[in-house]
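A single protein chain has been removed from this complex, and every other one stays in its place.
Think of it as A and B in the order they're written, each chain with its own count starting at 1.
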Amino acid sequence: MIIELGHFAVILALITSLLQASLPLIGARKNILSLMMAGRAAAFTSFFLVVFGFFALMFSHVTDDFSVMNVVMYSHTQKPLLYKISGVWASHEGSMLLWVLILTGFGASLAKFVPEMPIILRAQALAVQGMIGFGFLGFILFTSNPFARVWPPLAEGHDLNPLLQDPGLAFHPPFLYIGYVGFSSVFALAAGLLLTRDADASWVKWLRPWALAAWSSLTFGIAMGSWWAYYELGWGGWWFWDPVENAALMPWLAGTALVHSLAATHQRLVFMRWTILLAVVAFSLSLLGTFLVRSGILTSVHTFAVDPARGVFVLALLALAVGGALTLYAWRAPALPESPIFAPISREGGILLNNLFLCTACATLVFGTLYPLLLNAFDGEIVSVGAPYFIATVIPLLMPVAALMVIGPLLQWHQGDLHQIFARLKYAIGISFLLALGAIYFVGFKSILGLVALALGIWVVIGTLVNFYDNRNNYITILPRLLAHGGLGVAIIGMAGSAFSVNYTLTMKPHQVNELGSYRIELAALDEIKGPNYQAERGMFHVWHNNEFIATMTPEQRFYPVQGSGVTDVAIETNLLRDVYLALGGEQEEADGTKVRSVRFNINPLVPWIWIGAAIMAMGGVCSVWLSLTRRAKP
Amino acid sequence: MIKSAGLIFILMGLFLLIPLSVWAMSAENALPDPAQEERAEKVGSELRCVVCQSESINDSQAEMAHDMRILIREKIKGGWTDDQILGYLRDRYGDFILLRPPFQTNTYVLWLLPFGFLMLAAGLLCLLFRRRARGG
Partner (left out) sequence: MNKRLGAYLMKKAPHMLAFVPLIVFGLMILALALVLEQGSGEKVKFTQLVDKPAPTTVLPILGKNQKYISTQDWKEKKYIVNFFASWCVPCREEHEFLLRLMENNIAVIGIAYKDNSKAVRGFLRVAGNPFRVVGEDTTGHAGIDWGITGVPETYIVDKAGIIRYHHSGPLTDDIIERELLPTWRDLK
């Protein structure tokens, strides 16, 4: 019963979002205040209806209602409660519902927050948000209905893929989607601004809170995903340049460019057209990612039956939303106010350079990810574009950004003075140089790219600290930037560290002791253990470093009988300077017939800094949203 | 295994990397010479697992990838160069297996475009500044 109510609520939301898409737009045209205000009511209603639908589905999952198809496919009575909840968005259908929940949530936030926003801008933005909501609610109801029943009901479900039964993966999609979808509000505001004749350049500032919120959440979501890959996939890698990962990185790069150019437009009314264009591009890359992941065009070698209607539907939504906005842009942008003049060496110039490199990196990422698909569709030829390509192209394009991010913020608006800045930074340059030399002494010359990245990371952290010290009496206004830049510096150091990881793959018998570099490991015992919905073999390892005992580590090899598949549960021992990373592999037979276990033992220097840095960055974004909301509230 | 079971791709989150079988059947040991082992790791990172999504064979838990890792180490022990090993596998699995697309007719655009993007954007900026300087 509740599931039908949920279904009905989502159908109603389709109608209210249609009202949201039309009424305020008519109101704005005819200048009828009540119609413009009706958009806010419609946005709230749509949100609450989708919330109801979402909780109806969650209720069915938590109560093991195996008459609901979605529950049958992805749940099991023995599954822990946490994963019954996260199982709601583990399926394509359920995750689309979460997507729309967040979309309508952002619609409601557009209706609720920032009371000083011009009425006409809010009305038009709500209308655009309503159109997107209408499109995606239609997508759910017509191609991906999570509320479908099965008859007769089943006694038991198929359980969830064991890789997804993990807290990291359970909770990274919501953050990732808040990031992806958050750009819809930025997009809606940009389109709303373009729809208004005589839009003022100062209006661009209304985009800021949403852009920063989306950016922070996306940063956090991507970091969580990579953290999950690090400890769940069992190989110690944290970023694979997989097309699906790239799909999340594309809007992040565009979004990063956007928050910078927004700051310039906000402060100096420069780059207004460019900022508006970036706002449209950031969301269109979110939609492109959604298309790539949901259409099934990426499942290459082993095609998984995907309903082709879904791909067509999302592509049509992408074409309509972004095509519409860009047409509007082509028509209206030339009439937007010109940028005031500034010298090439100035804060504006720095932000322009930042945008130049970020956008080139983003375009390369998009093109490289799509290239194999396009080449195959046009020529039938096959190439692969993987990590080595992106490391050779995207990373060098991003390095100048890191190098400049200490200098840029110190430049004056309008006209800057480089000499003065280098004078201020001479100690930072000296300290970074010494630290980088020290680092080389410790890690050696194994990876040149890693060393360059390490030096850059140190430079960014030291430069940011110096900047903080210079402003220690009045740092609150620049706190968001200090956190975001410093956090990225920390993350870069972590990424660089992983270039110096040392890996060992070996086989061990119980009670065997191995010397691996300056480490010694002993496989003390192998036990069978039983979890709620899995069985596992657990290895107990003792680890020493330079004859000093470090830890007892217990990696597991889990098997989920319902799904018939297993996962490796690695053990990680960290002291923040390095991770000791242990994974237990399957049973193997030596040539003489003795049974051994394969073991993977990695020493990953500095890797935890990646996620610490990303969390600091996201905090910077949150801080900025908070400042922009509270500071404006004061008269 | 590979063709019968089929891979289940979860099209929901960020990652699509599913192990085929839980690690390996025959023993896989690192080469005793660290320099050779480093070469093996490097070659492995350049090769795409032929039965997975888009993982390198170093990152894949598929059995085929495991066999290739052992094969690479045997070839290195046998005195093959990195390029010979990559060439040997490319002859069998085509350009698909190379994660770094070779610089050839059908990839000129791919390799030159990042540079092109940068030059185009930088050129546009220069033009803009010159116009500004003259106009203002």
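Heads up, the rule we're going with is that a contact is a pair of C-beta atoms (placed from the backbone, for glycine too) under 8 Å apart; a residue touches a chain by one contact, two chains touch by 3 or more.
Keep in mind the model is a prediction, meaning the values are calculated, not measured.
**Student:** Touch as defined at the start, partner being the missing chain; which of A:Ser284, A:Asn354, A:Ser432 or A:Asn467 qualifies?
**Tutor:** Selected residue, touching the omitted chain: A:Ser284.
**Student:** Decide which residue listed in A:Pro80, A:Pro153 or A:Gly323 touches the omitted chain of the complex.
**Tutor:** Per the contact definition at the top, the residue touching the missing chain is A:Gly323.
**Student:** For review purposes, identify every residue of chain B that touches the missing chain, sorted by number.
**Tutor:** Spelled out for chain B, the touching residues are 1-4, 25-26, 50-51, 63-64, 67-68, 70-71, 74, 89, 91-94, 96, 131.
**Student:** Touching residues of chain A against the unshown chain: what are they?
**Tutor:** Counting over the whole complex, chain A touches the hidden chain at residues 273, 277, 280-281, 284, 291, 295-301, 303, 306, 308, 311-312, 315, 318-319, 322-323, 326-327, 329-331, 333-334, 370, 372-374, 376-378, 380, 382.
One rule holds for everything that comes next: only the chains that are shown with their structure count from here on.
**Student:** For chain A and chain B, let me know how many angstrom lie between their CA-based centres, rounded off.
**Tutor:** 23
**Student:** Which residues of chain A touch chain B in their complex?
**Tutor:** 89-92, 95, 161, 163-164, 169, 172-173, 176, 222, 225-226, 228-229, 233-235, 237, 240-245, 248, 293-294, 296, 298-302, 304, 306, 341, 344, 352, 356-357, 359-360, 363-364, 367-368, 371, 375, 379, 381-389, 392-394, 397, 503-507, 557, 559, 565-568, 585-586, 588-590, 596, 598
**Student:** For the complex, which residues does chain B have touching chain A?
**Tutor:** For this pair, the touching residues of chain B are 6-19, 21-30, 41, 45-46, 48, 50-56, 58-59, 61, 94-102, 106-107, 110, 113-114, 117-118, 121-122, 125, 129, 132, 136.
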